[in-house]
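Right, chain A next:
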Amino acid sequence: MILLLPLLIPLVGAAVLLGFGTGGRARVLALVIGAAEIFAVIRVVLAVYFEQPLQFGRFLRADALSAFFLLNLALVSGLALVYSFDYLQHIEGNRFSSPRWFYTLVFFFVFTMVGVCLSANLGLLWIMMEATTLASALLVGFYNTRGAVEAGWKYLIVCTVGIAFALFGTIVLYLAAIRSGLSPDAALDWMALMESVPRLGGEISLLKLAFVFVIVGYGTKVGFVPMHSWLPDAHAEAPSPISALLSAVLLNCAMYTLLRYDAIVARAIGASFSHTLLLGFGVASLVTAGLLIIVQRDLKRLLAYSSIEHMGIVAIGVGLGGTLGLYGALLHTFNHSLGKSLLFFAAGNVRQNFGTSRMDRIGGLARSSPQAAMALSLGTVAIVGLPPFALFVSEFAILSEAFAQSQILVAALFLATLSIVFGGMFHHLSGMLFREEQSAASTRLEWSEALPIAITVLGLAWLGVHIPAGLQGLIERAIAVL
Partner candidate 1 sequence: MRSLIPLVQALVIVFGAPLLRGVVSKLKARLQGRQGASVWRPYADLGKLFRKEDLVPPLASPLFWMAPRIVFAATAAAVLLIPVFQPAAVFGSPGDFVLLVGLLALARFFLVLGAMDGGGAFGGMGGSREALVSALAEAPFLLGITAVAIMARSTQLAGIVTWTLGQNFFDISAVHILAFSALAMVAVAETGRVPVDNPTTHLELTMIHEAMVLEHSGPSLAFLEWANSIKLGLLLSLLIGLFFPWGMAAGFSLPVLALAAGAYAAKMAALALVLAAVESSVAKMRMYAVPDFLGIASATGALAVVFTAFGGR
Partner candidate 2 sequence: MVWSSIALAVSLVGFAAVIPAAWIAARTRWLSWLPGTTLACSLLFGTFVGIVLISSTRPLRLDLGVAPFQFGIEIDPLASFFLILICAVSLPVILYAAAYLPRHYSPVQTQWIWGLTSLFLLSMALVVVASTGFAFLVGWELMTLLSAALILVDGTSKERLHNLFIYLLMMHVGAGVVAASFFAFLPASGGLHFSALRASGALLTPGARSVIFLLAFVGFGTKAGIIPLHLWLPKAHPIAPTPVSALMSGLMLKTAVYGFVRFTFDFLGGGPAWAGYVVLLAGAVSGVLGVLYAIGEHDLKRLLAYHSVENIGIIYMGLGAALIFLENDAPAWAAVAVVAALFHTLNHALFKSLLFLGAGAIADATHTLDIDELGGLVKRLPITGIAFLIGCASIVGLPPLNGFVSELLIFQSFLAGSTLAALPAQVILPLMAGVLALIGGLAAACFAKVYGVAFLGRARTAAAESAQEVPPMMLSGMGLLAASCIGLGVFPRLALDTLFSVAQTLVPGSSPPTEIAGLQRILVATTVAVLGIGLLTMAARVRRRVTAPWACGLPGLTTRMQYTSASFSKPIRAVFAAVYKADRKLDVLPANRPYFPSSISYRSVRTTSFERSLYRPMTNVVVTLATGMRRLQTGNIQVYLLYIFLTLVALLAMLGVQE
């Protein structure tokens, strides 16, 4: 029963907000509903951590893997809600872009993502993924400027086409399951598929075809390189808390779906096929995004490309497999979501101060708003993967797995791209911080902006030094599930 709660609260909340969220009340109401939602999700995570996985009806199921992603979702969405408390005053309230609509869509978005994590049935998984695209499309186009509309349209069309192919992949998998003797309604249930893996082994060509469609389909949502073009536009044009949600949580959910499919296909026909595909896309994303970071001119597009790069790293981690590889990949999704949300919060504040996020028009940040400058530099140090922060640990794990399997080319490209990205990010950062004074109003961070930034920095530093036993246990159990 407690599985239903995290799904119901956002739906009801969205409806309530839509109803009487007018005026100032929307913000306070949203915080209350957000708190309730986080509490419900945490309860599910704790339940799964302490007892065995939970099952509700044929469609909802929460095991260690989904609990880990739910934890990440709860944390980042909570931070985003707190951050958007003050962020929203400057939005004029015309149709479809008033705080009331903003929070309705956010909670609908959260509902769909929780749905993705909790769905046991691959069909339901697809429906929820499609719903995330629809929910976030309006959020991306929220500002109703030319750029936002264009980004929203592209995001909607490209992702829907991608997801359509994923549907076709799911159907082919369904066909393979039926042909290997599973009953129709159990054919899409993940646990049933996992148990019937030996029988599935017979359908090699169908499974391969299914995985190709699935990786192209959900890969579009993750932002693997050939299919990534929508991501920079969407993440740059969306309001900052939404870009944080998109980059930090939505990409992870897409990767979660790929993990589910990879588990089945790898068990059935051997890991080499699916892992080489994941490695290929991972390295392609890492190198292309790494190179593109150097020539970016807009701060939020820069952060979007950095998300593509980090998703490439996670794909490499999953593609390598092995205990360290998977451990590094899962830990990296968590660390990356913290680091990226920190950077988007800081970027949001910078955008408000300077009215633009074009980096050549942002200057003298160190003097005009030292706190935003500090947040941005700590974020950059973290996202580039330097020691005191957590991303260094997860990249260390993935690299040592790459070397242990003596994948020299992958490791060499990984290290080279890390340095290129370091150079690019530092170059942009030093430009913004120390370029001569721009006409910026020197503002202090509001409490609602400072709190999430502080939490993410502390989280990154704490995970960088020591991984708490709870999280470690959860990740190990998640790996066991795969």
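These made the cut because all candidates are chains of the complex that A comes from, given by their letters.
Here is the rule we go by: a contact is a pair of C-beta atoms (placed from the backbone, for glycine too) under 8 Å apart; a residue touches a chain by one contact, two chains touch by 3 or more; residues count from 1.
As the structure is a computational prediction, the values presented were derived from the model and not from experiment.
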Result, touching chain for chain A in the complex among 1 or 2: 2
Touch list for chain A against partner candidate 2, complex: 153-154, 157-158, 161-162, 165, 205, 208-209, 212-213, 215-216, 220, 226-227, 229-230, 232, 277, 288, 291-292, 294-295, 331, 366, 381, 386-388, 392-393, 396-397, 399-400, 402-404, 406, 411-412, 415-416, 418-420, 422-423, 426-427, 430, 433-434, 465-467
